[in-house]
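Take this structure first; my questions come after.
A single protein chain has been omitted; all remaining protein chains appear in their positions.
Chain nomenclature is as follows: A, B and C, assigned in order of appearance, with residue numbering initiated at 1 for each chain independently.
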Amino acid sequence: MSINTFGHLFRVTTWGESHGPALGATVDGCPPGIAIDEEMLQHWLDQRKPGQNKYTTQRREADQVRILSGVFEGQTTGTPIQLMIENTDQRSKDYGDIAEKFRPGHADITYWQKYGIRDYRGGGRSSARETAARVAAGGVARAALADLVPDLRITGYMVQMGPHAIDRARFDWDEIARNPFWVPDAQAAADWADYLDTLRKSGDSVGAMVEVTARGMPAGLGAPVYAKLDTDLATAMMSINAVKGVEIGEGMAAAMLTGSENADEITMGPEGPLYSSNHAGGILGGISTGQDVVVRFAVKPTSSILTPRKTITRSGEETEIITKGRHDPCVGIRAVPVGEAMMACVLLDQVLLHRGQVGANRGKIG
Amino acid sequence: MSINTFGHLFRVTTWGESHGPALGATVDGCPPGIAIDEEMLQHWLDQRKPGQNKYTTQRREADQVRILSGVFEGQTTGTPIQLMIENTDQRSKDYGDIAEKFRPGHADITYWQKYGIRDYRGGGRSSARETAARVAAGGVARAALADLVPDLRITGYMVQMGPHAIDRARFDWDEIARNPFWVPDAQAAADWADYLDTLRKSGDSVGAMVEVTARGMPAGLGAPVYAKLDTDLATAMMSINAVKGVEIGEGMAAAMLTGSENADEITMGPEGPLYSSNHAGGILGGISTGQDVVVRFAVKPTSSILTPRKTITRSGEETEIITKGRHDPCVGIRAVPVGEAMMACVLLDQVLLHRGQVGANRGKIG
Amino acid sequence: MSINTFGHLFRVTTWGESHGPALGATVDGCPPGIAIDEEMLQHWLDQRKPGQNKYTTQRREADQVRILSGVFEGQTTGTPIQLMIENTDQRSKDYGDIAEKFRPGHADITYWQKYGIRDYRGGGRSSARETAARVAAGGVARAALADLVPDLRITGYMVQMGPHAIDRARFDWDEIARNPFWVPDAQAAADWADYLDTLRKSGDSVGAMVEVTARGMPAGLGAPVYAKLDTDLATAMMSINAVKGVEIGEGMAAAMLTGSENADEITMGPEGPLYSSNHAGGILGGISTGQDVVVRFAVKPTSSILTPRKTITRSGEETEIITKGRHDPCVGIRAVPVGEAMMACVLLDQVLLHRGQVGANRGKIG
Partner (left out) sequence: MSINTFGHLFRVTTWGESHGPALGATVDGCPPGIAIDEEMLQHWLDQRKPGQNKYTTQRREADQVRILSGVFEGQTTGTPIQLMIENTDQRSKDYGDIAEKFRPGHADITYWQKYGIRDYRGGGRSSARETAARVAAGGVARAALADLVPDLRITGYMVQMGPHAIDRARFDWDEIARNPFWVPDAQAAADWADYLDTLRKSGDSVGAMVEVTARGMPAGLGAPVYAKLDTDLATAMMSINAVKGVEIGEGMAAAMLTGSENADEITMGPEGPLYSSNHAGGILGGISTGQDVVVRFAVKPTSSILTPRKTITRSGEETEIITKGRHDPCVGIRAVPVGEAMMACVLLDQVLLHRGQVGANRGKIG
């Protein structure tokens, strides 16, 4: 039973509310002897940090991570790693209507209906701020993966923002880090800047689609039938705030293909099997083939917008609400590093799980 | 750690290979005092059973379920329920090439790469036959839900087959049981019959999209942040064979909407909150709102087709393969009862989990 | 959450009631490529089988185990292994009073109070018969251990029966298999035979203490702080029917020692550390030292005796009960193979867990 824990052997428990004293992640099961320090984790957190450009919320959060346990003289010891991020901006303030009025599209109403009590300040536990803890934990996973699967590269990027998709013909891995949208298409980056600027000024928000690719994958990761690699990725991505769909490889579009179009043919390369295409997204029967693993997820537009919306109060009265404050016009942007972090956690977990049950890749081809 | 187990409190472990002596499900955590018998479970299994019409595989499987434990005098006792389905058609036969050649699009190659050994007969553990065990377990979940949430209705149906989508304007709940495709649109049923007939004769196959809706939902189900209702549904559906994508409510299309389009406004009805729309698919922040829960998943076309495909052998030689045999032109059809079963398991599990942690719905509105 | 499942990576779920159609174990997480067949498992089951001599119940159970999944061409495949033992002696019979009267010392009353329904035939789920499933699963664990830790030897034996303890000065490993009590002291075997004969004729029963030793242990097994080796052994042994206490090494007697008496001094041997003594029972801080692991557990006397006992009925009336039938005068005897099986499961599980998290023993000495 794992309400707030994710993973089989590499287990991440996130804790904390948006405006409580702190939030963080308890990371259990990390291999010993992995070099880790706060700077290394901070690097990933800074990518997700808000207020970096005009396209993300202007709220200033230091997001300074501290390692409270499990690391000794710069190395993991195999004991639980506690990662804490203090909430620096907790000053008493007016939370306005949200203590009483439920914001449409937010978890305000369901937390209330479930628990009968909720920390309404800034969304409490349901805030996107919870994902900072995931990014910190993902940093630990990345460090361990660097040791165990040195060729692995995990890269997240945006492929759609509202009506605007990237052009795969212009796909450029190097472009991703060059623009504020993590988009691998320079033209799209320019177009999206204009689009988002207009949207932001109008007080509206927009959805996004994020793709995360793992290159340099070993074959054999994934544990059928309920810890399949694709299942674990779906679990990981769907658990991120505001995500409404997850797909692997061809994804939802696989419904529209015929068998002769969809199956990837196999030939023999110098170092193992080669595939004519990657409709499978690098996963067959829940186990990695060695091709790139490709997962996509859709992030809904934030519901915190300046347009007045109909809603009700806790006492059942009908009213309207405007969600003021410093919100991201496209939360999908900041979901990119979160998606990468979740991919890293899933892959490390599967590496450990495979090593535990199977020991080493046993099936040789050729 | 749960390689072959699914669920938090209502835990289903499936076991068995396609052509081994038997397969089944070990169901743990079912409440005591629930009326269950083999006939009741058989009813659901018969829906999934192949060979019922020309659109599903002509292989004849009795799929007769036996209850080996956990039920006494027609009622569950709270102890593990063992459900066994014997494989009647295990006669020694020629498995042809598949012991040596990997079928493209199948898990043959990845099981080999992971484990170094595999039961290749009929796909072994990776066969769609494993889903029979899920349907049996889902029957137990349905019986318990009938007791605990009597208004709940779970209905699965197809919304897309290859290029052909249903027309939502013609949606008719009653139509679903009348046609072999579980499609809620009589016109689509007629069109699809022709399409699939042509496809079947050509030896090709096609993908499909299945939607499962839960009506009569209580609010408050789902346990953030890693046992959210939408996360558990994604886990459940993605773990089904051949599924490549899962979405909730607006799903992947949420990426294309603005905030003003997407958030469902709230008003007060006589029995609680009402929503202007259901973009959320009945789930906010991972917790049910009380609206219909709507999940969709894409099933890829089966890779067992009559067209010769390039592949390699275990010893690394390049070759071709034709997958003969009695295969479903559209495996998505038989995925409908499986999707329903998974929905039932997830919802019962969340009902028990909520009851365990929270006790009873505590947050009242109005 | 694991109501009927035991283990972290090597996971055993037992299912079944004493007089239902069958009982068994679903074994998940076993490494692939382990040679296993039904005969091998039957060997261990036959050791536990009742009716072998006059000191165990005369009930005849075939206890024939069948492997229903997870093994292909004589080897494990890495998928779940289903082990089934059919209950051959299910004929409709008179269960006498036990449907209505609660037997003192039995779980009759608590199963009723918990679940409101119980399979009262032969104790149902609470019957010692459940341990047959553990012995079968233990056989799988032993086979995997033979592959992974070839020097390991697990041996269970009795060290106390009622007032009679063994004399450690006469301890002889070879004697254990020569007498019906699994006692490593030939003199004790002779004495106990007389004692038990008298007791059996009087219709009474007696408790016992079982010790299980693992020799040839690797250092480094055990995962602090909640999956320590001693914790897992305590969990394993205490979960066996009728067990009331578990101790490691010096055990409860450690309460009576001083620090200068208790700590085992360390010297350096040719192959690693040597210890002056083994008060620790081979475990320090929850991790194996490489010394013999020694665990003991107490089995209470069976409460099914011929003396009339005061009790109540389900409707609350006071009455008396005599438990007729074919019962073991000392159930502790048959607990010996069960204790061995549980030790095997725990050790395999810890080997896999260590391999998963740590990879290989990393800390060298000297």
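Structural remarks
Basically, a residue touches a chain if its C-beta (ideal position, glycine included) is under 8 Å from a C-beta of that chain, and two chains touch if they have at least 3 such contacts.
Everything quoted here is computed from the prediction, not taken from an experiment.
The chain not shown here is in contact, across the full complex, with A, B, C.
The hidden chain makes contact, of the residues B:16, B:31 or B:259, with B:31.
For chain B, the residues touching the chain absent from view are 1, 9, 29-33, 78-79, 224, 352-353, 355-359, 362.
Within the complete assembly, residues 1-5, 8-9, 11, 13-17, 20-24, 26, 28-29, 32-33, 66-70, 72, 75-82, 84, 114-119, 124-125 of chain A touch the chain that is not shown.
Along chain C, the points of touch with the absent chain fall at residues 1-6, 8-9, 14, 102, 104-107, 109-117, 125-126, 130, 160-163, 199, 204-209, 219-228, 230-231, 233-235, 237-239, 241, 244-268, 273, 276, 279-281, 283-290, 296, 298-305, 307, 309-312, 314-318, 332, 353-354, 357-358, 361-366.
By definition in this document, only the chains that are shown with their structure count from here on.
Under the stated contact rule, the graph of chain-to-chain touches is complete, every pair of chains being in contact. In whole angstrom, the spacing between the mean C-alpha positions of chain A and chain B is 26.
Averaged C-alpha coordinates give centres for chain A and chain C that are 45 Å from one another.
For this pair, chain B with chain C, the centres built from the Cα atoms lie 39 Å apart. Chain contacts: chain C has residues 1, 9, 29, 32-33, 78-79 touching two or more partner chains.
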